[in-house]
Structures are given as C-alpha cells and as structure tokens.
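Complex shown without one protein chain; remaining protein chains in place.
Showing chain A:
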Amino acid sequence: YTRFRKDFLRKHVDFPRTQSPNNNQYCDVMMMRRGMSSSGRCKDLNTFVHTDPQNVVQVCRNQPDRAIRTTRQRFPVTVCKLIRRKPSCRYRGTQRNHRVQVGCLRGLPVHLNNTFP
C-alpha cells in the first residue's frame, strides 16, 4: 500500500487536475510539488493521470502479482518532458486522452508502465 501511495499516487495521479495557466507551467509546478523536480535533479519524463484513482485501481483488482494491465477506458493525461535544467528545470507539457497501463502488486497499481491512444 505504501508503494501505491508513495510511488503511484504521488507521481502519477492528479485529480481533479490542478489549475494552471498552461501545460508547461502545469508540469513545472506539479513536478516540483510532487518531489520530482528540485535543485537540478529533475525527472526526465513523467505522466500524470487525471481521473479518480479508483478507476486505475480497478484494473489491478484480483490480478496476480507483477501483472501488467491496461485500462479499457481512456483518461485525460498530461505528459511532462524535461526541456532544460539550468537555471531551473523547465518542462514541456502535452495533454492527451489515453488508456493507462500499470504494473500491479497485491491488487494495487504501483508502477505506470505506459499510456496508449
């Protein structure tokens, strides 16, 4: 459960989507708030999913450990890609509507594997 909370929710779920004037700023702020962007150490690529976490948890329910499962439904996501590190980390954000593929452990998503159109 800790990994669900610590890894998955923190890094990959933002619902309702935090307000921001534009997608780039969204990424700059969210990557920092969620601890993936600080003093030159910034995650290169990250995807935020904007749906009730239950919608993603469902896909792992009753699944074997280490299963990789994809949601049937598409959800709004924001993909953040690092564009520069100096003087501060800046991202380019892109919004998509994608199916979400996760890795499951003990019935909970702990890993975001990929997203698909």
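The rule is simple: a contact is a pair of C-beta atoms (placed from the backbone, for glycine too) under 8 Å apart; a residue touches a chain by one contact, two chains touch by 3 or more; residues count from 1.
Quick note on the criterion: contacts and distances are computed from a predicted model.
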Of "Protein SEC13 homolog", "Protein ROOT INITIATION DEFECTIVE 3", "Large ribosomal subunit protein uL14c" or "Ribonuclease/angiogenin inhibitor 1", the UniProt protein name belonging to the chain not shown is "Ribonuclease/angiogenin inhibitor 1"
Contacting the left-out chain: of A:Gln73, A:Asn97 or A:Asn113, that is A:Asn113
Contacting the left-out chain: of A:Val13, A:Cys60, A:Cys80 or A:Leu105, that is A:Leu105
Even though one chain is not shown, chain A touches it at residues 3, 7, 20-22, 24-25, 29, 32-33, 36, 41, 43-46, 65-66, 68, 81, 83-84, 92, 103, 105, 110-113
